[in-house]
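Here you go, one structure.
Presenting chain A:
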Amino acid sequence: MQLESKVPSGPLTEKWSKYRGEQKLVNPANKRKFTLICVGSGLAGAAASASLGELGYNVKCFCIQDSPRRAHSIAAQGGINAAKNYPNDGDSIWRLFYDTIKGGDFRSREADSYRLAEVSAAIIDQGVAQGIPFARDYGGLLANRSFGGAQVSRTFYARGQTGQQLLLGAYSSLSRQIATGKVQMYNRREMMELVMVNGKAKGIIVRNLITGEYESHAGDAVLLCTGGYGNVFYLSTNAESCNCGAAVKAWRKGALFANPCFTQIHPTCIPNSGDYQSKLTLMSESLRNDGRVWVPRKKGDKRAPNEIPESERWYYLEEKYPSFGNLVPRDVASRNAKQVCDAGHGVGPTGYAVYLDFADAIKRDGRDVVERKYGNLFDMYLNIVDDNPYETPMMMYPASHYTMGGLWVDYELQSNIPGLFVLGEANFSVHGANRLGASALMQGLADGYFVIPYTVAPYLASIYGEAGQVKEDNPAFKEATQQVDDGFKKLMSINGNRTPDSIHRELGKVMVDKVGMARNEAGLKEAIDKIRALRDEFWKNLKVPGILDDFNKNVEKAHRLADYLELAECMALDALTRQESCGCHLREESQSPEGEALRKDDQFAHVSAWEYTGFNKEPKLHKEPLVFENVELTQRSYK
Partner candidate 1 sequence: MNWVTNTFSTSIGKKLLMAITGLSFCGFLAVHLIGNLTIYGGQGMFLSYVEHLHSLGVLVTAAEWVLVLLAIVHIAMGLTLFFQNLAARPVRYEVKKAAGGRTIGSATMPYTGIIILLFIIIHLLTFRFVDKTPVEINDYSILTATFSQAGFVLLYIAAVIIVAIHVSHGLWSGFQTLGFNHSKYMPFIMGLGIVFSIIVGIGFGFIPIYASIIA
Partner candidate 2 sequence: MSDTINITLKVWRQKGADDKGHFETIPVKDVETHMSFLEMLDTVNEQLALEGKDIIAFDNDCREGICGMCGCLVNGIAHGPLKAMTLCQLHMRKFSDGDTIAVEPWRAKAFKVVKDLVVDRSPLDKIIQAGGYISANTGGAPDANSLPIPMEVAEKAMDAAACIGCGACVAACPNASAMLFTSAKVSQLALLPQGRPEAAKRAINMIRTHDACGFGNCTNERECEAVCPKEIKITNIARLNREFIKASIGSDVM
């Protein structure tokens, strides 16, 4: 299979304007003949639905929660990057592009990452016009902060709720289109199948999560804006309903899944305290600006942190990385935390946590200053853990947070299935092997507001004669519905004695342990065997109480878990074949003499795109070579 990236020719800085200048347009009068299906209503989905509705297309938007205002984009705290250069500190589109591609360890397409940086400024303009109350300086102009170790202040924010405010902005535009009737909103629906007619995406089957009914929806193109697959790790910072279902359905229909092993692990999350734990709460990374990370030098030291004398504390980040210290990038901090815990130095009830100590900061700056900076975070920690961070060190552990991998798309955000577009976290396109802080919001909105309204047009123009031709009465819908129903009946008929959660928890442990931050060949092979065994267990011993035609969370969970169990194996396989360390991940066999991550550009400067080949069959690897004409590939060093 030839993977055609469709990147326009010409200089990097002119590709997007060239594309926009030369692309085919859809005549305004013809736009209303097209119906677009948008699955998901987070930043990407809401922004796309609203913008396409404004353009005159008919949009059907599907949301898994009870309202589009609840999509998990809402949980992003820190901010959104944009190359506005308001602070006059040397930022530019080029610099944001370069930081993005370098941060992603040179595993994304230059053109896609550049376009992201290019449209970033317009997102802020759009947000302000929508009434998003971004933080401002005394003079009334927008405030910026530096985020995630960036050397320039390019992050815009709305307190610690930037994701919420950006989502509500997109939601308000979406609501306006719903009111005009251009967008039809379907809440509490989960996509169950992608319907294809003559090799093109022409609709979806959804399940109504209240009644359990299946519904058919036909359209001229399908936009997946369904987020990432971080919940494959069971414990993650993702919300309960985040799932990879839609992407896996498309994968099974032939869409390629790119770089599934590229997941981001966030270093500062409140650790797991017991088996009942349902999710991990992220604490802002800014805590590392003043907190010192340490573990006891003695393995298995069970003393309370305040009883451990200074000489027996191991400030491992400060020791190993004298120049960056506690501020090493996310992946380095995460990986080292896991290493010291694996080696037996971990603290807390499970032994999988490290201390983040503010005693020195309080001594140096006073409690008032620390409280002003981190008061709300400390309160949050106190409420969840019941420990007072002003007196005892916080406990932290990395947790799955974001997935850079996703469905393969070309420059137009179109997958290899004609008519199937993938936006936001659900695609693989811009972050490479690691995502910069405050760039997730940027990508979701860039794709939804400023990319898809242009890039969907050429496809629609090419199928003009087919507009609205495929309807819900097409036999493909009946057939797909039947398959979906058969799948559910099969799940319900297993009637074993394990709940979906118990199997998912076990899968999560395998994934965190073997397919997480640091990996090796033996571990990955073991993981694949374990995942296969769990899949067998699932199909033999699952128990789903209740009935199908009802509001039944167990049915939802079981169905999603079946997808995770397939994707998990592909993730492990992808990690196995990528015999290099890059981005978030250390491949233990690929380290520099100092024990740092070593990238192998000669062998692995490509996108790994996996083709589904059938249940219990190994997926097939396709490679899209990554060509770098504008940036020099450098190795990171934080020593």
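Criterion: a residue touches a chain if its C-beta (ideal position, glycine included) is under 8 Å from a C-beta of that chain, and two chains touch if they have at least 3 such contacts; residues count from 1.
A word on the picks: all candidates are chains of the complex that A comes from, given by their letters.
Keep in mind that this is a model prediction, so the values were computed, not measured.
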| item | value |
| --- | --- |
| Selected partner (touches chain A in the complex), from 1 or 2 | 2 |
| Parts of chain A lying in touch with candidate 2, wherever the complex brings them together | 47, 50-51, 54, 65-70, 72, 74-75, 84, 86, 122, 124-142, 158-159, 161, 163-165, 168, 171-173, 175-176, 178-179, 185, 187, 210, 237, 239-241, 273-274, 276-279, 281-282, 349, 383-386, 449-450, 453, 497, 499, 501-502, 543, 545-546, 550-554 |
